[in-house]
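Next up is a structure, given as structure tokens.
Only a single protein chain was left out; the remaining protein chains are all shown in position.
Moving on, here comes chain A:
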Amino acid sequence: MRPLTEDETKTMFEKLSKYIGENIKLLVDRPDGTYCFRLHNDRVYYISEKILKLATNISRDKLVSVGTCFGKFTKTQKFRLHITALDFLAPYAKFKVWVKPGAEQSFVYGNHVLKAGLGRITENTAQYQGVVVYSMADVPLGFGVAAKSTQECRRVDPISIVVFHQADIGEYIRSEDTLT
């Protein structure tokens, strides 16, 4: 486990800012305690200082997970967000998409959101903007990337993709053994 280097921090923040914009500040600078990002097995964990200090007692090869996993760095040093980060993305999300109850299952099974399943979408969503996907009952289901801007969304036919799937809560079951 180690702190992120400056480059790594930057790549991670750039990815996070696609979803929560400048709200990253609220994650870094929290009034309720000191929280930090730590890298372990190429994965970035968001940990409180207290837990971090406790975790130092566990040797590196035995430590599976600590705090909340935000995502991982790929071999080419790109950052991939994992579904476990949803708890921190959802409250600060700037752009949201609500899916209809009928399309919830499809999304949670790992499919893209089609226009037919689109309930609501935040105004002024640009194309390729990171969005958090909610059910109509405001339960966060995952996140993705807007395939169309809000304007375009209105015109497209019902079977075209509106949000590209990136992660969904179904992964907790589907990839149970790889999520940390």
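In this text, a residue touches a chain if its C-beta (ideal position, glycine included) is under 8 Å from a C-beta of that chain, and two chains touch if they have at least 3 such contacts; residues count from 1.
One rule holds in what follows: contacts and distances are computed from a predicted model.
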Hidden subunit of the complex - UniProt protein name among "Nucleoporin SEH1-A", "Ribosome biogenesis regulatory protein", "Queuine tRNA-ribosyltransferase catalytic subunit 1" or "ER membrane protein complex subunit 2": "Ribosome biogenesis regulatory protein"
Absent-chain contact - pick from A:Asn41, A:Ser65, A:Ser149 or A:Thr180: A:Ser149
For chain A, the residues touching the chain missing from this view: 1-3, 5-6, 9-10, 13-14, 17, 22, 24-25, 28-29, 34, 36-38, 49, 52-53, 56, 94, 96, 98, 118-124, 126-127, 149-151, 153-154
